[in-house]
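All protein chains of the complex are present and in place, except for one that has been dropped.
Let's turn to chain A:
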Amino acid sequence: MASKGVRGLNEAMRSLSLSSQTCREAASHRIPSSTFTRSMATEAPLPTIETTADTTPAAGSLWRPATTVPLTIFNFPSFEPQRLESWSSKHLNLPLRRDILHHAVVYEGDNTRQGTASSKTRYEVAGSHRKMAPQKGTGRARVGDRQSPIRRGGGKTFGPKPRDFGTKITRKMYDLAWRTALSYRYRRGELVVCQDGMELPLPDAFEAMVARGDLPQDELRRSFKAKWLTQVLETNQWGRANGRSTFITGDRRQNLFEALDLVPKQGRALGLGMVDVKDLLETGRIIIERSALKEMLKQHQSDLVSSVFVTNAALPRRPQSGQILVE
């Protein structure tokens, strides 16, 4: 407050001094001859910036984000790093966009809703439409038929009816969300890419026992597979103690899927067609077959790849993924 008062006083004094001058002097104050505007603040000399071709940094010294990121391909059950590949940054190193992920998850949720809830209106409730009591003379309230919504057993006025809760999302945005989810997992070290043909191998001793007929009970075979898979997951720190894992393969792998169904607390298995963005964001890590990842990215790059055939070589090419760096 005090400073405001002082400022007001200063302004008043300044205007007083201006008005006390003669008009000619005042005019010279107000309209300087050199420049047509003058600020009250102290003027600092303008910085002399010379933008010439010489001062721009050389093209090599400019920082450019890497266009590819390394990706290790593992052997499936042993978790042995087998080779290093280079994948496009536009596939596996996109910045995190929570809003886009949210849109995609909500879109999926909307479209997953069954929307079959249904109740009967007064016109659908079965029964006679006879007037329940005469209009007058009974001493009771006026009543119509027994399907009236205000009566027990009557219809529902604004009840649910089957409908489609599905919403729409731009295809490009959905694809971006898909790759954003994968990128997020990649940067957190939660994307484990395994070699093609990912399947849970069972010990030969067990296979031999089954072939010999030593394990006639299905219960025994199933509990063996469950224990074996649990051991695999615990050894690799993929199991329940480490937040479960989602296994994604191109098609159904009998042993892996069957065993994971037996121990759902350790993880889940999904075929490529069953995967959603939400699935990519759930559980501790994604363990995916290389070919499945490749196919997944191929199906979800509409914002990167033109649907029109273009022959102009100068245009940016589609992102390349899967080149071998080290083998």
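Here is the rule we go by: contacts are C-beta pairs under 8 Å (C-beta built on N, C-alpha and C of every residue); 3 or more make two chains touch, one makes a residue touch a chain; residues count from 1.
One rule holds for everything that comes next: contacts and distances are computed from a predicted model.
One chain of the complex is hidden; its UniProt record names it "Large ribosomal subunit protein mL50", one of "NADH-ubiquinone oxidoreductase", "Large ribosomal subunit protein mL50", "Mediator of RNA polymerase II transcription subunit 18" or "Centromere protein L". If you put the hidden chain back, the residue from A:Pro134, A:Pro149 or A:Pro203 that touches it is A:Pro203. Among A:Pro95, A:Gly139, A:Pro162 or A:Gly189, only A:Gly189 touches the chain left out of the display.
When you scan A:Asn236, A:Thr249 or A:Thr283 for touch with the missing chain, the hit is A:Asn236. Not every partner is drawn; the one left out touches chain A at residues 66, 69-73, 75-84, 93, 186-189, 191, 195-197, 201, 203-206, 208-209, 212, 214-217, 219-220, 223-224, 227-228, 231-232, 235-236, 290-291, 294-295, 325-327.
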